[in-house]
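For reference, the structure is listed below as structure tokens.
Not every chain of the complex is shown here; the ones you see sit where they belong.
We just call them A and B in the order they show up, numbering each chain from 1.
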Amino acid sequence: MAGSVYGTLFQIMTWGESHGKGIGVTVDGCPAGLPLSEEDIQQYLDRRKPGQSRFATKRQEGDRVEILSGIFEGKTTGTPIAMEIRNQDQRSRDYGNLMDVYRPGHADYTFDQKYGFRDYRGGGRSSGRETAGRVAGGAVAAKLLKTLGIQIRAYTRSVGEIQISPERFNLEEMWNNSLYMPDAEAARQAGEFLNQVMASKDSAGGVVECVITGLPAGIGEPVFDKLDAQLAKAVMSLGSVKGFEIGDGFLVSRSRGSLNNDGFRIGDKGQIIKSSNHAGGVLGGISDGDPVVFRAAIKPTPSIASLQHTVTREGKECDLEIKGRHDPIIVPRAVVVVEAMAALTTADLLLRSMSCRLDRIAGFFGREIGPQ
Amino acid sequence: MAGSVYGTLFQIMTWGESHGKGIGVTVDGCPAGLPLSEEDIQQYLDRRKPGQSRFATKRQEGDRVEILSGIFEGKTTGTPIAMEIRNQDQRSRDYGNLMDVYRPGHADYTFDQKYGFRDYRGGGRSSGRETAGRVAGGAVAAKLLKTLGIQIRAYTRSVGEIQISPERFNLEEMWNNSLYMPDAEAARQAGEFLNQVMASKDSAGGVVECVITGLPAGIGEPVFDKLDAQLAKAVMSLGSVKGFEIGDGFLVSRSRGSLNNDGFRIGDKGQIIKSSNHAGGVLGGISDGDPVVFRAAIKPTPSIASLQHTVTREGKECDLEIKGRHDPIIVPRAVVVVEAMAALTTADLLLRSMSCRLDRIAGFFGREIGPQ
């Protein structure tokens, strides 16, 4: 319980730091019988891989995943699925001038305060590289959900001030630009904006949006483990995320009850549906059958090329110039990480929801509900 | 693990529903030796009590807490502290016309989907009344923290479009108005605004802000159990909260790295401090010694007096008029609940942080670090 375990029934433990031997994750609680291959995982990892565009670092991480356990004859066995990605380049010389310095916007100072040492090799456990383990675990959860008809899709909603337009929204378009924006024109504008940001040795932030479809009503536990509360924790646990909102989010603070309430009505097939979805698919923390829609605010990359003022470990003020290439924006690489965290959270709460009604439990075990 | 337990070392389990026999909470893991009385708890409960102003419901709940265990000679014993608040008025006749109807913006529909029944008595477990248990538990956590020099203070930051002004900010002013706004002029304007809202049979939302001071650096676990991630879950687990942000929050998505990074410098006493606090007191999910500042977006009260369209449990469309008095705004009563959730989260992570360094553990147990 030192923070590297996530989930209750569908559970992962991640490990590894930047510039160590590798990164990995073990999944416990994945049901038996799910077809799963390294290729299923690799697809997800490739989406967070750097070096795909001019807005991402050119370091070639490779990131080939190996599955070490939990698969038998191509299917999951119900026992732990260990996965690892060996680092191909562990050289840390690029970080030499950072050895004793606390980088602004990074966790160097707080890790030193907590653990009593300074891992100068690029952030260690607090590096964004840590998220590779989440993505590998999330790929398993996503495959499980997809097999059950539940889809999770994240994309870039905004880069700086440039936001996708509802009119131009086209989900498939996200695969056509390196920013993963489902709006070609917004992506073009954002690309120009980022060129300016890079030219000024600076970095930019943005917003990732994520939509879960096909989720049955009834998922999420009341009180503390609400679906939206768990999603908030999942997404806020990414180092660069500073805000989370679901449905209309912060706008609700300026709305009215008469506008914000989603009325119910009867749909074409006689089913109960909501007339609108201001709630973002969640009522009282439990899914209502509508798409779950949430957003994460992501800060500008803290590693920037311009000069910054900071202090050394020994308590001397100094100026810092961070060398090497760094992404001017984290957002595009965060898209798949947000998707992974949503998948892990949804899979866990889906499984947890199975034990909430006696009649369904009796049906599951093929037992009559006996005399009381 | 059905969602009514919160925390790892400092842990609570809450119970109770609106219109049942009562509401309660049991705290496990509170250290022994903390002076604690029913009055300590009652102060917190009184702050969420309805009927304090014209913007809150006139039902008199009373809400007298009784401590049933875990105290010996005025101090905590280290064993569970059970607390309960008996409901004084369990009559449910006011809700008769809602028996078969799913109220918009409430969890009636999703609870029915999940559990297979409709508790028509005012929301049952999904009622805001559930939060009384959290507040009682949070009062214990807050007392523990205060004893160790850590203060948590929440207040109303905005009501609809009306926001407190940094220039007029005066924390003590919050006790002078029933909206708990630390700005007299904003409170006056918000009061007028709410009068209009009530006149139009509608409701309004707002934002609660919370500040934690005195927290040492090093609190929060890396990766999944970051301080901000846990706070996000804690606050998003309140039924009416639709957004959470820390530090500059959603604004970071439009900022630049050069502006958003908080540089370090050496303070007057030779200590390392940040020159600004865009991060909101958290770097890499671990407290940095600065105040932790976060906000929660709260939706308008879903129970409104104007006519709404909805469906019955049997799948017939109908119009609904909710009778009885309801708060036109949830925000003021949510202030103390946000404070309680922050206290529970902070106390838990504070205790969890004790086991992260060998040298400090050896010191704690009075043992030499032996030969390896």
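The rule we apply is simple: a residue touches a chain if its C-beta (ideal position, glycine included) is under 8 Å from a C-beta of that chain, and two chains touch if they have at least 3 such contacts.
Please read all numbers here as calculations on a predicted model, not as lab measurements.
Number of identical chains making up the complete complex in this structure, 2 of which are shown: 4.
Throughout what follows, only the chains that are shown with their structure count from here on.
Chain A and chain B have Cα centroids lying 25 Å from one another.
Chain A meets chain B in the complex at residues 1-6, 8, 14, 102, 104-107, 109-111, 113-116, 125-126, 130, 158, 160-161, 197, 202-207, 217-218, 220-226, 228-237, 239, 242-258, 260-266, 270, 272, 275, 279-280, 282-289, 297-304, 306, 308-311, 315-317, 352-353, 355-357, 359.
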